[in-house]
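Just one protein chain is left out here, and the rest sit where they should.
So that you can tell them apart, the chains are marked A and B in the order they are listed, and the count of residues begins at 1 in each.
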Amino acid sequence: MARVEERIEVGIGSSPAAEVSTRPRSRGDLARLPWVSFFIIAVLVLVAVLAPLVAPHSATEQSLPDKLRPPAWQEGGSTKHLLGTDVLGRDVLSRLIYGARVSLIVAAAALLAGGGVGLMVGIVSGYLGGRVDSFLMRVVDATLTFPTILIALLLAVSLGQGLQTIAIAITVLIWARFARVVRGEVLAVKARDFVALARVHGCSHLRIMAIHIVPNVLNTFMVLLTLHIGFVIIVEASLSFLGAGIPPPTPSWGQMVADGRSHIASAWWLSVVPGAAIMLVVLAFNLFGDWLRDWLDPRLRQV
Amino acid sequence: MNAAEPIVLEVKDLRAYLYTRWGVVRAVDGVSFALGEGETLGLVGESGCGKTMTGLSILRLLPEPAGRIVQGQVLLEGENLVTKSEAEMRRVRGRRISMILQDPQTSLNPVFTVGDQLVEALRMLHTDGERALSHRAEEALRRVKVAAPEQRMRAYPHQMSGGMKQRVVGAIAVAGEPRVLIADEPTTALDVTIQLQYLTLLKEIQARTRLAMLFITHDFGIVARMCDRVAVMYAGRIVESGPTRALFRNPRHPYTEALMASVPRMEASVERLPSIEGQPPPLHDLPVGCRFAPRCRYADDRCRREYPPTFPIGPAHEAACWRVEPSPSSR
Partner (left out) sequence: MRAVDGISFTIGRQETFGLVGESGCGKTTTSRLLLRLDRPTAGRVLLDGQDVHALTGADLSKYHTRVQAVFQDPWSSLNPRLRVRDTIAEALVVNRRVSKAGRLERVEEVLHQVGLPLAAASRYPHEFSGGQRQRIALASALASDPELIVLDEPVSALDVSIRAQIMNLLKDLQARQQLSYLLVAHNLATVRYIAHRTAVMYLGRIVEHADTESLYRNPLHPYTKALFAAALPADPDAPRDDMILSGEVPSPIEPPSGCHFHPRCPFAMEQCSRVEPALKAVAAGHVVSCHLY
């Protein structure tokens, strides 16, 4: 009832009986796309999927005579190893490419599991309310107070190193963040009149959740998912860096940074190249997430 | 117009556009009016007709960065506000022109007491010490008839009813003794009995301070009660304006006429209301010619081709419609 701003109605037909016009999608939309993010993400995904085809060398094959070659553009470097080699003579570019695979698999697995659990908990908690809500939210609060890396380290140590462990550890860490945000969104959607009308129509709780609540929190959920890809990649890298991540010789960016640490003075590329890759990819996903949020938010889309 | 009263605010051919993704929204598209001391002008129209944007452009508070004043003048006691700097505008807002918005909830800061907010508003205007300011604030509350002002000073907005909050907003608005008050649907969120209390209060304040009021509303009942003159807006333009009585007795623009006829009456029973079919055109895609033409039952080819100029009808009464064009013989 109380509305401060006038609603500027855009894209409406001239009369209820006349043809209903679609909201025009304008030329401005394309120009606002975050092309740089898109490009980086596309390259990352392609490279990860096609790793065996695009990588110039094996990621694990050692070749001691070729060890510590600098990148091609530096003195002593060659085009054979574009980004140089590490202490065991392994090709840095190839390791980077295979490492992208690991990062994406971990991110996908952890986000699917953690996001899925969070979505379900958030919806049940927000929709049912009452004691269920209080209980679930206390669990969420407790989970959020865990020191992230420490718990992941503990899990890694107790479950043993490996891809699954990392995915599980990250799932445990992130589901609560999803649950909390989704619950808030559910509360807002639940208060809208179409949910009351659904009850008037005689819908079951399950149907209301599935048809009226979930689709309306999905936008927020997708944005949250995208914004967490960067976070997950960093956690994975941190765990690998600390030695609790992917066991060698499987390449992982975090591990590469860690391995290169001791040679930073003589062979900078060992740490800097994977470090830069992490930064670039996380930045790309975050920019993409920001854009997605703005794009999906009709309030921001109006102006 | 009350010819005897000196003009306080004059708006000349004001155009304020919003540059959105869908194109240019011509929210205010050539609006002119004048407001005399102690006078109330009602700006009537539907949502999306540009009445709120008119109020906001006068104060240069259009939504950033989409909104821009592209043409026209806003003369406050002869000074053009359109060309003023933001710093200069800050000295105009609240001191010379104030505004009351529809929803008191959003006008008050929930984390400060009412007293704090009043004192803060007063601090910009007076150089008094804390105690004197606090006295002034109490006095201001008393003037808007808030019961027990000493206690109310310490209350937070959420502890007050909507009507009470809107009184506080009013107290803040008139604290700087402005020359002009823009009231944008100030009673829409209030109940009818509270609305009447509030309108009566505004009238009293006006009688005391000779405030010029621009009253933005869509309610003809409020117009009839509050306004000396009325300007009816449709799709970004004023289509008819005149003294309240003349406009109610003899609405000449088809839009005004149809709108008045379509509002149900409290005091008479009708079998069927004549309704206006269709809806206002989107402001980013206006028809050429008269903007009401697609919904107007009198519209002819000329109306659809050419926007009519404003023709005089009676004393200070004018309308932008080809149908009221004086015939050449009578000129």
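Odds and ends about this structure:
Here is the rule we use: a residue touches a chain if its C-beta (ideal position, glycine included) is under 8 Å from a C-beta of that chain, and two chains touch if they have at least 3 such contacts.
None of the values given here were measured: they were computed from a predicted structure.
Contact with the chain not shown here comes from a single listed residue; of A:57, A:81, A:212 or A:228, that residue is A:212. Only one of A:138, A:199 or A:261 touches the absent chain when the whole complex is considered: A:199.
Looking at subunit B, the residues touching the absent chain are 46-48, 161-164, 191-197, 199-200, 218-225, 244-245, 248, 258-260, 262-267, 269-270, 272-277, 279-280.
Touch with the hidden chain on the side of subunit A covers residues 1, 7, 9, 11-13, 16-23, 192-194, 196-204, 207, 211-212, 215-216, 298.
Simple rule for what comes next: only the chains that are shown with their structure count from here on.
A straight line joining the Cα centres of subunit A and subunit B is 48 Å long.
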